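The complex appears here minus one protein chain, its other protein chains still in place.
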Amino acid sequence: MSLWEYANPKKFMETSGRILPWASGLAAVALCVGLVWGFFFTPDDYRQGSTVKIIYIHVPSAMMAINIWVMMLVTSLIWLVRRHHVSALAAKAAAPIGLTMTLIALATGALWGQPMWGTWWAWDPRLTSFLILCLFYLGYMALWQAIDNPDTAADLTAVLCLVGSVFALLSRYAVNFWSQGLHQGASLSLDKKENVSDVFYFPLLVSIAGFVALFVALMLLRTRTEIRGRRLRALMARQRGA
Amino acid sequence: MTMVDLGKYAVPVIGSYVASLALLAALVGLTVWQGARMVRALRQAEADAEAAAQATETDHAH
Partner (left out) sequence: MTALFWRDLRLALRAGGGFGLGLAFFFIVAVLVPLGVGPEPTTLARIAPGICWVAALLASLLSLDRLFALDQEDGSLDLLATAPLPLESVATAKTAAHWVTTGLPLTLASPVVAMLLNLPAAGYPWLVAALFLGTPALSAIGTFGAALTVGLKRGGLLLSLLVLPLYIPTLIFGAEVVRRGAVGMTATPPLILLAGITAGAIGLLPFASAAALRMNLR
């Protein structure tokens, strides 16, 4: 059975309907376990004190913020090449989730930075890159909202996602270049290599799994809503024509 | 449950968790609400379409 079968809206609705309760359940369990474990049952870092506990939200949300954009890029390409509506709608559905993840990454990043840098906001390359990513998500969502015709909207937002991805990469490089003189060596070290200690690593993995499952559940749910929306528009158009 | 001493970092840590969980709750809430609203609207539209189809059938029968 090929993956392309799920491009068929009916098949997608059936399959997603079956996966959804499992994804939601997994998300709830993994998030609870990961966050409770990380918050209550891990020690403080000798350098960063209890702020290291923020890692269990900051790292997963930052990872998701990027990965969701990549998923949107892939599904946009699939739409442009193979014209599967489910693909275009999945990209549309994923965007608000990506935006929320970016905001969470920004908020936790800034709050983590405050005790480290003594300021509520710092133009650290990572934080700045996420601020720019936030703008890209907003632009993408705004374009979907602005265009009436759903197929044209899908087309234009797909092109925007493509061009935006190139510029997002350029921006990341540019921001690193830009910030060289300001915050030498002050960026948070989020490398898992640094936190190789198992006592931090395992709750982090569970937390990441929880965020991924949450994304899957929310994305499926939102895509189902979009597919229903398309059917609703078709019905209403037919009624108007009748 | 071990009581956690967050020391001087209590505000950033608690703040992070509260803000993040609030944002996630808002996203989940919005998603579920939009989904339920769409199901209702679609059901309504399908019922209307049914009714309209039956009306034209009875018209043709006459």
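Here the chain labels run A and B in written order, and each chain numbers its own residues starting at 1.
Criterion: a contact is a pair of C-beta atoms (placed from the backbone, for glycine too) under 8 Å apart; a residue touches a chain by one contact, two chains touch by 3 or more.
Keep in mind the model is a prediction, meaning the values are calculated, not measured.
Note that the undisplayed chain, when the full complex is considered, contacts A.
Set against the missing chain, the residues A:22, A:120 or A:177 yield one that touches it, A:177.
Between the chain not shown and the residues A:32, A:70, A:142 or A:199, the one that touches is A:142.
In the full complex, chain A contacts the hidden chain through residues 132, 135-136, 138-139, 142-143, 146-147, 152, 155-156, 159-160, 162-164, 167, 170-171, 173-175, 177-178.
Assume only the chains that are shown with their structure count from here on.
Between the CA-based centres of chain A and chain B the separation comes to 18 Å, rounded to the whole angstrom.
Within the complex formed with chain B, the chain A residues making contact are 35, 39-41, 44, 49-51, 53-54, 57-58, 61, 96-97, 100, 103-104, 107-108, 111-112, 114-115, 214, 218, 221-222, 224-225, 228-229, 231-232, 235-236, 238-239, 242. The residues of chain B lying in touch with chain A in their complex are 1-2, 4-10, 12-13, 15-17, 19-20, 23-24, 26-28, 30-32, 34-35, 38-39, 41-42, 45-46, 48-49, 52.
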